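The structure follows.
Missing here is one protein chain; the remaining ones are kept as they sit in the complex.
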Amino acid sequence: MFSRAYRAAITVPPLLWIAVFLVVPYALLFCYSFWSVSSSQVIVHSWSLDNYRELLHVHVYLQTLFRSMWIAARVTIFSLLLGYPLAYFLSFYAGDRKDLFYQLVIIPLWVSYLVRAYAWKTILGSDGVLNTLLQYVHLTKHPLEFLLYSPFAVVLTLTHIYTPFAFLPIYASLEHIPRNLVEASHDLGASPMQTFWRVIFPLSIPGVLAGATFAFVLSLGDFLAPLLLGGPSGLMISNIVVSLFGAAYDWPLGAAISLCMLLLVLALLFLSENLEKRWSFR
Amino acid sequence: MSRDSSRWLSWHTVVVFGFLYLPIVTLIIYSFNGSGVGGFPPRNLTLDWYRMLFADDAIWTSVLNSVLVAFAAMAISLAFGIPAALALDRANFPGKVLFRRLVLLPLILPGIITGLSLSILFHDTGVKLSKLTIILGHGTALISVASTEVFAGLQKLDRAQEEASLDLGASYWQTFWRVTIPNLRLSIIGAALLIFTLSMDEIAVSFFLIGRDNTLPLEIWGRLRRGITPEINAISTIIFLFSLIAIVTWYRLRTGEGKAEIAAEVVEAGQPS
Partner (left out) sequence: MSTMTSQSEAGRETPGTARSLLAIHNVAKSFGKNPVLRDISLEIAQGEFLTILGESGSGKTTLLRIIAGFESADSGEILMEGERLDLQPPYRRQVNTVFQHYALFPHLTVEENVGYGLRVAKRPKEEIATRVDQALAMVKMSAFAKSKPAKISGGQQQRIALARALVNRPRLLLLDEPLSALDANLRRQMQVELKSLQREVGIAFVFVTHDQEEAMVMSDRIALLRMGELEQVASPREIYSRPATAYTAQFIGHTNLLKGEVRAGVARCGSLDWPVALPDGPVLYSLRPENLRVTKSMAGGPGVNVVRFRARIRHRAFHGSTELLQVECVDGLKLSVRTAGSDPRQDDLELEFSPEDAIPVRPSEERA
């Protein structure tokens, strides 16, 4: 329907931009992962699998990766546990106030990540709000050390950040469920609880998968929260990458880790997409 | 629906909202606290930190930088994102599926990967890190936001309007400017607002592309490494207020479209499929 000039005008510029600023950089990342760095901090373009071998054999990398995945898994589970009932409440019980509640949920989403991570830092520290509060009401005598600079702090902060992310797709999928299905289920003798498990939940699974994917992938690659709140025990894989591109200056190794992360994320996205399709009934 | 479950759900909702807002509220309260960021209970109500903040040149320079970057990023994202949305909606070309995934990838990928790969690019092409590189980084990352919002707006566009315009004698270009773009007005404004807000807060990509000029988040970040001061609470409170205004405005702009659609669109915004 549209002229060739029009079609060229809308496809070529974005394609070019994507090619230059997305595809080429990823390609470079790919190449770098096979190169190495010399002792004088010069990137040597010699192709080998050394970086990957190092990743597999030097203990710390896999260990950190697994710790990161475990942290990401916990964040995902908590975000879903917090986010699903919230979405359900808004969709089925909130009535006229649905709109207001929805805005209340997305507002924190857009308030600066850094601001929120910082806020938790001030709350969880040994001189922080929570500890001094607990001591003030005589619940504890000494500050609780595990609150900050620990995986606990990272999980807590990331759950705080990603619960709204998990909420959004779940809410969307719940809203898409025609209410007459709920009525039909009641009509056929199913109680509200039975209706939830037999009708509502199965139809909301694509939303749950999307929310879980978001939460997991984004927390896996997070480096800010661990840097601010993680301490040495809360170090995550992205922190290693950051230092390899910074003080530790080993770009090729950093690129190798990044590439692995990229592939892992893509695999998860692919998996999630296929699962969503299987569970989508529209 | 049964009484019991609705009561339990209400409590759960209250708890979750408390959890979501507690840190922000704490931050705001302590920005007025004379004794610093920690300690309970807060005492010495004061505006000192705000006074310090307003006298702090480095912060305001970084704010200026951030605003500059945000506007430029907005321009880039829209300039490339709108055509991308149109292409995805209307044109068929080889590699369309791949193109769609690539466009949406930076949204779901951790920012570190986008930032890293771009910094390698700049390093290898000899481009010095500066405000420009940050702008390019933000623009690239946020094209996906622009194209998703505009794409959603296009879905709602009544093709019959464009066909009527053609029928009445307007060319494709004229139709584009007289009919298509005006109908997309709300989507474009919404996208612009969103991109601006996201750019102002962007850290992960900026981290790797920063030169001598700091953006606001990175300026705050630098100070955090050196030690916490309540001045940061003050600037955080101000950031919160602006974000609040921005997001409520964005939401109000879209209110006519129905909540589920908006929820669905924001969901689409994050899915590379």
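Each chain gets a letter, A and B, in the order it is written, and its residues are counted from 1.
Basically, a contact is a pair of C-beta atoms (placed from the backbone, for glycine too) under 8 Å apart; a residue touches a chain by one contact, two chains touch by 3 or more.
The model shown is predicted, which means the values in this text are computed figures rather than measured ones.
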item: Neighbouring shown chains of the undisplayed chain, as defined at the top; value: A
item: Among A:L188, A:A248 or A:L271, the residue in touch with the chain that has been omitted; value: A:L188
item: Touching residues on chain A - with respect to the absent chain; value: 178, 180-181, 183-191, 194, 198-199, 202-203, 279, 281-282
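Here is the rule we use: only the chains that are shown with their structure count from here on.
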item: Length of the line joining the C-alpha centres of chain A and chain B, rounded to whole Å; value: 16
item: Residues of chain B that touch chain A when the two form their complex; value: 1-2, 5-6, 9-10, 12-13, 16-17, 19-24, 26-27, 30, 37-41, 79-81, 83-84, 86-87, 90-91, 93, 99, 102-103, 105-106, 108-114, 116-121, 124, 136, 139-140, 143, 147, 172-173, 176, 197-198, 200-201, 203-204, 207-208, 217, 220-221, 224, 228, 232-233, 236, 239-240, 243-244, 246-248, 251, 255, 259-260, 263-264, 266-267, 270-273
item: Chain A residues within the chain B interface of the complex; value: 1-3, 6-7, 9-11, 13-15, 17-18, 21-26, 28-29, 32, 82-83, 85-86, 88-90, 92-93, 98-99, 101-116, 118-123, 125, 127-129, 131-133, 135-136, 160, 163-165, 168-169, 171-172, 175-176, 191-193, 207, 210, 213-214, 217-218, 220-224, 228, 238, 241-242, 245, 251, 254-255, 258, 261-262, 265, 269, 273, 276
